[in-house]
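Report on the structure given below.
Note that one protein chain is taken out, while the other chains of the complex remain in position.
And now, subunit A:
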């Protein structure tokens, strides 16, 4: 048998590649999906932040969703200046005020939701989109108020409202004030329904807790992306409370659809088209191509 180690024998000593030909791969330019597939960041962005090999839908924020849904990424951001107070002088391992400052500095965001008004496939809509990177997309007074103002704007402009949820639930640092945002946003959604304007709720990975128990589940249609975690109590909490093994795929969007709570699941590349198809159908308008 041939000595296979010869195949790898270096004939010339030293590294031969010229320095200028070496390719640097700085951190962040590559993305590795949970199944181990590696994709270049630029290619990932072009593919709607979906890993092309395994269709894994990467978690993205308001910046990316606005880019995907608004024509030419053109929109007016509403209520930019709203930001949190610390009404309860809350402290855990950190002061809430410090936590807010740190989150603002890290993310460049004011809070966990942004609202945009602009055209999607040529027609105006209002989109409120949560950012998980800001304290786990938690819902406090600012999130509630911005959603309510977004809905008010949709009513004023007589346009559909799209809510993109991505949230760990209510923000503990605002305690019951956070809890009441469930009621506040739901009340405003009732007014939107009264105005007979379509409400599309997109539940993205993850949508949990108080967010699920309010606006995320109240859409004229509730929709999602493949593989998103959607639930009220998180899987770990359910496991601890029941001591039972969780069924396979528990709380994935597919599981949630099977149990009757999602109208459909769509690949992110079709998101814009499908949302607008629904709007045209339910408003009895000609279908935009």
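Just so it is clear, a contact is a pair of C-beta atoms (placed from the backbone, for glycine too) under 8 Å apart; a residue touches a chain by one contact, two chains touch by 3 or more; residues count from 1.
Basically, contacts and distances are computed from a predicted model.
**Student:** The complex lacks one chain in this depiction; which UniProt name from "ATP phosphoribosyltransferase", "Dihydroorotase", "RNA-binding protein KhpA" or "Acetyl-coenzyme A carboxylase carboxyl transferase subunit alpha" does that chain carry?
**Tutor:** "Acetyl-coenzyme A carboxylase carboxyl transferase subunit alpha"
**Student:** Which of these touches the unseen chain: A:68, A:175 or A:277?
**Tutor:** A:277
**Student:** Considering the whole complex, which of A:137, A:150, A:169 or A:198 touches the chain not shown?
**Tutor:** A:198
**Student:** Against the chain that's been left off, what residues of subunit A make contact? List them.
**Tutor:** Interface with the chain not displayed, on the subunit A side: 193, 196, 198, 217, 220-222, 257-264, 274, 277-278, 280-284, 286-287.
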